[in-house]
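Yeah, one chain of the complex is gone here, protein chain that is, but the others are all in their spots.
Order of writing sets the labels: A, B and C. Residues in every chain begin at 1.
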Amino acid sequence: MDPSTHITLGQQVLIKLPSNNSKICELKANEVINLGKFGAFKVNDIIGYQLGTTFEIYYEDKDTEEQDPNLISSKDKVVTDAKPKNNHKRERKDKFPKKPAGKVRIIKSSTFKSSLPPSTDEILPNTNSSKNNEQLIDIGSEAQKLSMKDIEELKKQSMSGEAIIAKMVSSHENFHKKTIYSQEKYLKRKKQKFEKFFKVEYLNPGNLLQYLLDKGDILRVLDISWESLEILLNLANIQPTGKYLVCDETGGLIVYAIMERMFKGLNTNGNGDDIAGEIVLVHENEHPNLDLLKYSNFSAEFIEKHVKTLSMLDYLEPPTKLEVESLFVALTEEQISNLKPAKKGAYYRSLKFYERSLENIKLSQSKYDGLIVASTLHLPSLIPRLSANVHGSRPIVCYSQFKEVLLELSHLLYDDTNYLAPSLLETRCRPYQTIRGRLHPLMTMRGGGGYLLWCQKVLPANFDHI
Amino acid sequence: MDPSTHITLGQQVLIKLPSNNSKICELKANEVINLGKFGAFKVNDIIGYQLGTTFEIYYEDKDTEEQDPNLISSKDKVVTDAKPKNNHKRERKDKFPKKPAGKVRIIKSSTFKSSLPPSTDEILPNTNSSKNNEQLIDIGSEAQKLSMKDIEELKKQSMSGEAIIAKMVSSHENFHKKTIYSQEKYLKRKKQKFEKFFKVEYLNPGNLLQYLLDKGDILRVLDISWESLEILLNLANIQPTGKYLVCDETGGLIVYAIMERMFKGLNTNGNGDDIAGEIVLVHENEHPNLDLLKYSNFSAEFIEKHVKTLSMLDYLEPPTKLEVESLFVALTEEQISNLKPAKKGAYYRSLKFYERSLENIKLSQSKYDGLIVASTLHLPSLIPRLSANVHGSRPIVCYSQFKEVLLELSHLLYDDTNYLAPSLLETRCRPYQTIRGRLHPLMTMRGGGGYLLWCQKVLPANFDHI
Amino acid sequence: MNSPFTSYKDTIQAGDLVLIWISRDNIKPITITPNENFNTRYGIFPHNDIIGKPYGSQIATKTSNNKFGFIHILQPTPELWTLSLPHRTQIVYTFDASYILGRLDCGPTTRVLEAGTGSASLSHSFARSVGKLFTYEFHQVRYEQALQEFKEHGLIATNEKNVNNSTNSSRVVITHRDVCKNGFQINPLEDTTSLNEQSLPSLNLNADCVFLDLPAPWEAIHHLDAPGVLNNHEQVNICCFSPCIEQVDKTIEALEKYGWTDIEMVEIQGKQFESRRQMVRKLDDALERLRDLKRRKQEGAERRKRLNEKLASNGIATTSTSTSTKEIDVEKRPYTSKIEFNPFGKGFRIKEGDPNYQWKQVSKIESEIKSHTSYLTFAHKIFPEYNIRDEQLVTNLITEATN
Partner (left out) sequence: MNSPFTSYKDTIQAGDLVLIWISRDNIKPITITPNENFNTRYGIFPHNDIIGKPYGSQIATKTSNNKFGFIHILQPTPELWTLSLPHRTQIVYTFDASYILGRLDCGPTTRVLEAGTGSASLSHSFARSVGKLFTYEFHQVRYEQALQEFKEHGLIATNEKNVNNSTNSSRVVITHRDVCKNGFQINPLEDTTSLNEQSLPSLNLNADCVFLDLPAPWEAIHHLDAPGVLNNHEQVNICCFSPCIEQVDKTIEALEKYGWTDIEMVEIQGKQFESRRQMVRKLDDALERLRDLKRRKQEGAERRKRLNEKLASNGIATTSTSTSTKEIDVEKRPYTSKIEFNPFGKGFRIKEGDPNYQWKQVSKIESEIKSHTSYLTFAHKIFPEYNIRDEQLVTNLITEATN
């Protein structure tokens, strides 16, 4: 089973809820995933279907709708979130009793983000909706002729959430008197309340980023937008065979995006042996931060093979080969086998450090096919040093949350003949409501997204020798 | 006749041409205005109609279409532009022979900016236009079955430009094979070539600005956009009775906009005597630059009464009243009448200077209802000085072409308790193509437009005395 | 009563409607009333302390824990009023409002029709900048709220006698009306309206500007041609304000049908920026920090190594906690106990702008932007039957100018 196309055991997936919230879950055999008010389901039931599938949770026996913890078998461990975090946007689970796992069935059309299911949409022609709610004085739930009891009955009849909402709309006395906006708001609220479906999506960099932003982890990813992330990949001319020098303060999001562009689909079963591409991450602290790679489908081995990390000090001021070698005395196989176990371990650690030091020297002397930087370090002091080993005619791309920072850098690069045509740019994706008859840009959107600087490394001519 | 609603002698108006270019003309009795390829007309023929009227130029006698300078009567002075300037966007008149003045008639619907007249639009349903010009290989004018001779014939039959174009479209073999875009381009080109109408518009600040921008005078008006200009007026809370301190490096555009907001319709016939409002312009150079006010409908007297000017030095470092008085000895009526003519002139000049100096002292000590600044001077050194006399709870609004400049200012004001909530903002108007069935934002637009900083002058509490 | 929206005041007086600025997101309108208090969680502000102070004054109070709380007292303007409105209502924000006023060529003699009134945010802008505003609202409750507000704001005089005199104090006339059904003509005898000019059977509105913020503006456009509604003797300007593109399409259709020309549609995109500072973190400092870490690590390793050697030679087990171990430890401390090189304050809570660090001024767009309000469709209309000139007058004027 290919985890880039199908729902697979052990995989991290994004689960989208009718509320348009989403959560990341690791799919462990035999566990139950609880979606709060939207129900609960067994991981085993969704394994093997295509990523992108929307499932509806249903309960065959009407009693199962009631709280009955015994229904969870002793083998089922209930998980509520793969990575529980203190997060105000998270579903408030406490408000709802823990649900037992229902059964799932695939539903054909999912209606995320377009906000309204087509069936209910059709009963809302523009002309039917009144102007400015003239006659509508808020009489609360009195206008709704369906009682909560009726609705519960419908639910027990296993009516789909969509069908229940359609029924509620037709039972709502004042519905056609509402303005388009109140209609939409009403339907959305109802939908979030009664629909029990969820969608399982591949956790691509865009989904991962959206999840982090929804969660409020904006600074963690330097406020980058998906569109900024994608244009960074194109401007950096990422290819499967490239060797890229990267500074990534987003916890690995950028490295993940580069890896997906380089290796997606080639990557997972350790069969990437013939791929030459390499990412060399230089980091400011003692240790790299690639936390977010844990959400990827790349194996630890694959990552180790294709992502090398070293500190800025090791990259910019590597020891000489002589120094490294002076600190290590190689033993012969025979000598090693004669060592005591404790000494042997120490020897291997020291051997590993030695090899790693040699590799770092190599990395610090390599030529690179691109420099990609998303760092809050002072760029005018950083970029000239890091770009020394970038090959001619290869791009340098810097991301920053703030334009002023890149402006300062661009002035520096503009005056330096090692860089061609530094360009400062911004890209912004503006999403629309896509309900036919009611097309318009979304009323609000996230403000951040960042800026990029792009230039080509070049090799100035020596004008003295012409 | 009210020059704010009707076309009036002596007025400066904007004339819009089918090419969407425009020119400013002063309407002088008996003159002929030549619009190059779009024809020529007599000023007298348009006086008295409503501003906003679209006129078509037509020639009753087909011979008049030919060049016949004798048709211009000896009393007609031919003018081509009120302010001829070196300007690459100006209609290239040399390409076309000077036209004699035709007659004009009012046409009901003008079609500026929506690019296509409705009549020709109807023959272009979306479905008729082919995809990507599949079969269209450029065979140039061969596809056009109407020859130039035919077209000239139609023109002589006094057919309207619109009608000619419709005829050309129906005679064009490949027209329906063109994509929507090539169709539009074709029609626009043809339209600009054959239509002879023009629209006379009131020269409001928006029109004046657009004219200057079209002409390439972008830096002259500090790259300001109409939307920035308008939000400046609102944020500054301009009212007919206000007294505003203004710095205006746009040659008077901002002063004009403020005056229109304060006085439009009250202004023209010297009957603004009961209006209290006043603009005090402080300028960096020896003399103020209010060039653009010449395009306004305000009389010189009205402007003199309501717009006072003084240099920054006179405003910030006024002489004392004593100093001013020490430099002037007032003469009695009798003494004056005894002076020789030359001496008398000198005395009056010196009197005027004296009075002006006294008024400047008064202005430098007045309280103001708002500070409006559009200056390229270093704002952190300028704004605190100029805002000293702004009354509490009155706005300060600064316009700048560059955000970074206002950012620096906002940091300064943010740390100063004399200013409340400095806000840095940008507004941008995005125009659409408004052809039904083909709605979309214009493909390109001007990039500039500038930024604004807005805050309220406040009076900090003395925390020592609480 | 003078309206605070149409004239300037210098000193705060009892009875004034003022805006209390607590913070950007918390601006409260109150009427200054002797002996009352304004309470915030930062402290209590007696109105008596406010009366007599100049507008714009900062008022401070000592809070219970001996800190200062303060507010600013501002005179209302349409723009500040808009900021003070709760965001749940549909508001025409200043970015749109200012452009609308400009495109409609508003000035002190302009007469404007507005439907519907809604939250009255734009109405206040019009009221400040034009001669007369006729506004229509068909939601009963909202009509009454707006009427009340206009009265409190001094924009509707309660004893008005002559509505056609633009210099009187009633800038605004509000009518309870479904304009799509019943048009714009006002009959003070029959209509529910703020007019108390009961003697007029009907009124010449003579508007030069129209603003329609309605779900279906196309149903109202033909009503503009009714007698007395628009000023036939000059070009009239219209703006229709609609969130959906399909509404724009139908609006354009209706405008074209009823003789409106120069149809243009735009969106206004307004952005606000925060002024921020980012710490300048030089590469050399980062490298020095890494060097320092490396050195300390090496020294630590060396120290441990020497310690081990010493302990080994002294025959003391490394796990021992005897006094001698400590002594050896102490002897070695100077190498590593010095303070870490920490140029960027890692691990500390650094306030933005802390003078111990270097900062770069940066701007940050607000975290949620209003990416769409509505589409603005503008058009002009000239009534051809009234676009006739007085030939005799023109001839006279030309003759006069010629001689």
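We take it that a residue touches a chain if its C-beta (ideal position, glycine included) is under 8 Å from a C-beta of that chain, and two chains touch if they have at least 3 such contacts.
Computed from a predicted model, the values in this text were never measured in an experiment.
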Residue of B:Ser311, B:Ser366 or B:Asn389 touching the missing chain in the full complex: B:Ser311
Among A:Glu26, A:Asp314 or A:Asp369, residue touching the chain not depicted: A:Asp369
Residue of B:Lys28, B:Arg220 or B:Arg430 touching the missing chain in the full complex: B:Arg430
Those residues of chain B which, in the complete complex, touch the missing chain: 126-127, 129-134, 136-137, 179-181, 218, 284-286, 311-313, 316-317, 376-378, 381-382, 385, 401-405, 408, 430, 437-448
Touch list for chain A against the chain that is not drawn: 1, 4-6, 9-10, 28-30, 44, 47-54, 75, 106, 108-114, 118, 202, 204-206, 226-227, 229-231, 233-235, 237-242, 260-266, 367, 369, 391-395, 403-404, 407-408, 410-411, 414, 417, 420-432, 434, 436, 439, 441, 456-461, 463, 466
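Throughout what follows, only the chains that are shown with their structure count from here on.
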Chains linked by the largest number of contacting C-beta pairs: B-C
Distance between the centres, which are taken as Cα means, of chain B and chain A, whole angstrom: 50
Centroid distance [mean C-alpha coordinates] between chain C and chain B, Å: 27
Residue list for chain C, restricted to those that touch at least two other chains: 245, 271, 361-363, 375
Touching two or more other chains - residues of chain A: 404
